[in-house]
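For this depiction, one protein chain was excluded, whereas all remaining protein chains were kept in their positions.
Our next item is chain A:
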Amino acid sequence: MIELDNVAYSYGGGELLSEISLQLSPGSFHFLTGPSGAGKTTFMKLCYGALQPTAGQARLFDRDVRSLDRDEMAMMRRRIGVVHQDCQFLDHLPISENIALPLNVSGRDNIDELANLKELMAWVGLKSRADALPPELSGGERQRAALARAVIMSPDVILADEPTGNIDWEMSQRLLRLLVELNRMGKTVMVATHDMNLIRAAKGQIQARVLRIANRRVQLAGADL
């Protein structure tokens, strides 16, 4: 679904990431870990086409990202659900409308889909906060809302960048369970995190692979965590 072939990326200085070759196959669950500033977010952006590799080739659903025009890129974004590290909401719209935004921009905001929205809000435990504006939510609530928005188009791939960044263990567990549930429904999932406990907790529930960014490379980490 997402294939990186000898990809490198640099923001202008030296290369931040080099020689990355990787395939995310359908239904897989990956963790992405590494020290702060190692390039996890950058790697995620390469995976959803927000950045184009400075060398090598990135293919999303068998299309080279360089060959996509702006409209095709928009269509691609509808097939990849992303939980951004900083959530990225429209602060003037209530959270329920923020979650429904992908439906709205793709013209799919019909009755059926909006019924799904109610269900989804209940699933992430935000039913009672539906009318709150994003700045009025707690960090954990925002991250659950971001997850809900990422999955509302039922994308094939879900990329979550530090979805448990600023929430307590209890809530992290809950978010993880949501992601595991999605993976069991057949979605491909990748989660960037530095929380080793989260990764250990996940290993008890599903078959997850761990990718680690070190020395500008992305390596498959062994079982030793």
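To be clear about the criterion, a contact is a pair of C-beta atoms (placed from the backbone, for glycine too) under 8 Å apart; a residue touches a chain by one contact, two chains touch by 3 or more; residues count from 1.
Methods note: contacts and distances are computed from a predicted model.
The listed choices are "FtsX-like permease family protein", "Carbon-monoxide dehydrogenase large subunit", "Ion-translocating oxidoreductase complex subunit C" or "4Fe-4S ferredoxin"; the UniProt protein name belonging to the chain that is not shown reads "FtsX-like permease family protein". Across A:90, A:122 or A:185, the residue that sits in touch with the chain not pictured is A:90. Shown as candidates are A:137, A:153 or A:175; the residue that touches the absent chain is A:153.
Although one chain is not displayed, its contacts with chain A can still be listed: residues 50, 70-71, 74-78, 82, 84, 88-90, 92-93, 97, 101-102, 104-106, 109, 149, 153.
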